[in-house]
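With one protein chain held back, the other chains of the complex are shown just where they sit.
Chain nomenclature is as follows: A and B, assigned in order of appearance, with residue numbering initiated at 1 for each chain independently.
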Amino acid sequence: MASDAKPRKANAGKATAPEGTEVAAEASRPFGRLAAAAAPYLYVTPMVLLVGVFLLFPAADTIWLSLTKWNGIYPPTFIGFDNYLNLRTDPAFITACLNTVYWIAGLMLLQVALGLALAVLLNTSPLAELYKRILYLPAAISGAAIGVIWYAIFNNQLGILNAALRFVGLGDLAQAWLTTPPLNTFSMIVAAVWQGLGPTIILFLVGLQTIPRDPIEAAQTDGANAWQVFRYVTLPLLRPITVVVVGINLINSFKVFDIIWTMTQGGPYRSSETLAVTMYRESFVSFQFGYGASVAMVLTVVAFAVAVFYIRAMFQRLEVQ
Amino acid sequence: METLTRRTVLKLGGAAIIAGTLPPWLLEACTSGGGTSSGASTLQVSNDKVTWKPWFEQVGAASKSAGGPSWKPNEFADTSTYQAAIRTSGGSSKVPDLFTWWSGWLMKEIVDAGYAADVSSLWDKESSAYDKGLRDLFTFNGKTFGAPLYFGPWVTLYNKQVFDKYHLQPPKNWNDMQNVMQTLKSKGVTPLGATIDGRWPAFIYFETFLVATNPDLYSTLMAGKAKYTDPGVVEAMNLWGQLIKAGYFTDPSSVTFGTGSSTFLTEFSQGRAAMLQIGTWYEPTITGAGMKPGVDFGGFIFPNAKSGIQNNIIIESGPLVVAANGPHKSDAVKSLGWFMSKAGQEAWIKATAFTSARSDVPSPSPIDQQLLADMKTGGYKQINRYWEATPHDIVETAIDEFAKFMLHPGDPMPILQNIQKKADSVWATIK
Partner (left out) sequence: MTVLVGILAVAWLLPLWLVVVTAMKSTPEYFHDASQWSLPEDPLQLFANVRDAWFTSGMGAGFMASLLYGVVAGGLAILFASLGAYSITRLRIRWPFFWFVLVFSGTIFPFQMYLIPLFKLYQDTGLYDTQLGMILFYTAIALPFCLFVMRGYFATIPRELQEAARIDGCSDFGIFWRIILPLSWSPIAVLFLFQFTWIWNDLLFGLVLSTSDGVRPITPSLAGLQGQFAHSGPPLVLAAALLATLPTIMLFLLLGRYMMRGLTLTAAGRAGSE
């Protein structure tokens, strides 16, 4: 590869050298050659440094911290795998694992499935532009603000949802939405879908617009109904974008924090914590930073398995290249 | 009796005025004596009390006009993050000059770690103006750290108009209290406010009923010398559970005390909920919703639920601490001395409308004035709030368990066993 670079760069050097600097260029050629070989690395240096120092180093440090006991006051002390062993019997951790699964399943079902269905409907709608904008709007709002807003909706006694149910005579359906596990997790998933549906729809719409018309028209002339066209033609053709959307949603469901923290703080009695919330709580509320780090590690290992699948699906073609 | 109190107050006041006027003179003498230029003109005051910012600035301005440094508040939006920041930076030189903290076990941690400067001399100077019990809250191994930033007796606030409407008086004993609750309930008014929102309020009635039935057990329990599964604790829990089942509390899952989305205030101001057990610091919040203290709402001390036990009142007080490793430690100590003086407390109370911890600075709230007078005449003993009184790891577990009990009041034993399990493991690491 390096020998490849030489002639090309020398060429470029000759072409760019202004007249009258031949001698100087000639003299600095060995250095210039080195610089030319190093140049591509200079381009990646800023991003590698920033990501290395502010993301990858802290991530690695978390691995070490997860093997320590650290309360923030005295230096961390190494305790081996005790934190991980304690996790196995911690009821709060087990609840958090279960809730994380609820979040993943909920976002898959509601956000991905509903997003796909709406994208298909909107694709041919004359008002698609307007609807797209309305559905996307909440995505511009911060999770903290969404928590504030949806708290007012789900509140048991004065909440808008229960008031509306009573108004239409369905008062029996009124619930303590945020304090009855696991209903509280489902309620918060709805709030998250309110925020996340728009981008999902837009990604699917982008995918739909790249689908060639011919196979669909061919299927239609063959007498396939709308469902069959969707199931056997559109859906397979949408596979690339579906991989993207599913991947993004999977990773996002691991990261959910803001909405839970502003709506229930993981409560009542730690019933709506996800792994992300448990980690924050152990670290920054209970000041068991080492224990919190071990929760972060578990969260990461699981998310990592998902991410490997995601990257491989996404970049198979590029890897070959 | 009354004249005696007044005379005592006057005497205390006189002492405080002397104490309050002297320090600035002494300070000037000191600073002009040895290297004046090193004196800080501004002290950093870190805190987690976002909305207190103007108050810190006002009291800092008053400090400046009294010849001291001004204060620059540095407020953290989130209490947990704030604690984390102080815990991890307290040993370094990056700490602020002054910072707010909590008393009790949370304070013991930072004192043990050497983060807090010893200010015993300031308390010695002001000993006549401050309650001895209060000083004890901030005293560890014979040394006192920090000055009381706020001082809040816990009180049952009640809607006066609702009480008047149903011809009710603030209860003097448990019979009165039961009568009040029954009457309110029969008129469709929820007697007491309760919530699990924000997590911490779950301990309020546990503490209230344990202190009202078995105050000695409360003290030994807090110190780890009794168990949560002891009969006395079970008794208090059962009393609490019985009242929850009787419908005497607001639905803890739908009511919030917080002001971001407080629904209790709506209930309280509209007369649908009549009482709330909370710190006096909550009064300005109610005032902010348009109710006048002493006119629309009042306060009384929660009565004992058993006869023949000592009168107790739960108090809450948080310190303002001088950082031992702070950049301007000696200036900060002097400034804290001024803050504890009469002039300093007057400036602070003027800004905040709080109850002063200082006996010769009157509270602006008629409710608090009454309360302090009642405390004195009734010989009330001050007891530290649950949040500060016991190791914090236990508190964190307990409030979640109490919340479970509030939502599903049944057999308290499993809940108490869970807390005791945590307590055992925590006390094992301390002893």
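Definition applied: a contact is a pair of C-beta atoms (placed from the backbone, for glycine too) under 8 Å apart; a residue touches a chain by one contact, two chains touch by 3 or more.
Every value quoted in this text rests on a predicted model; they were computed, and no experiment measured them.
The residue from A:L98, A:A163 or A:L183 that touches the chain not shown here is A:A163.
Across A:V48, A:I94, A:A218 or A:L235, the residue that sits in touch with the chain not pictured is A:V48. Although one chain is not drawn, its touching partners on chain B can still be listed: residues 46, 49-54, 74-79, 81-82, 84-85, 88-89, 92, 94, 198, 200, 257-262, 265-266, 269-270, 281, 284-285, 288-290.
Although one chain is not shown, part of chain A still touches it, namely residues 1, 4-5, 8-9, 12, 15-16, 37, 39-41, 43-44, 46-48, 50-51, 53-59, 61-62, 65, 118, 121-122, 125, 127, 129-145, 148-150, 152-153, 158, 160, 163, 194, 202-203, 206-207, 209-210, 240-241, 244, 251, 254-255, 257-258, 261-262, 275-276, 279-280, 283-284, 289, 292-293, 295-297, 299-300, 303-304, 307, 310-311, 317-319.
Note that in this section only the chains that are shown with their structure count from here on.
The touching residues of chain A, when paired with chain B in their complex, are 71-74, 148, 151-152, 155-159, 176, 178-180, 265, 267-270, 283-287.
Note for the complex: chain B touches chain A at residues 80-81, 83-84, 87-88, 90-91, 109-110, 113, 196, 198-199, 251-255, 260-261, 263, 266, 393, 396, 400-401, 403-404, 407.
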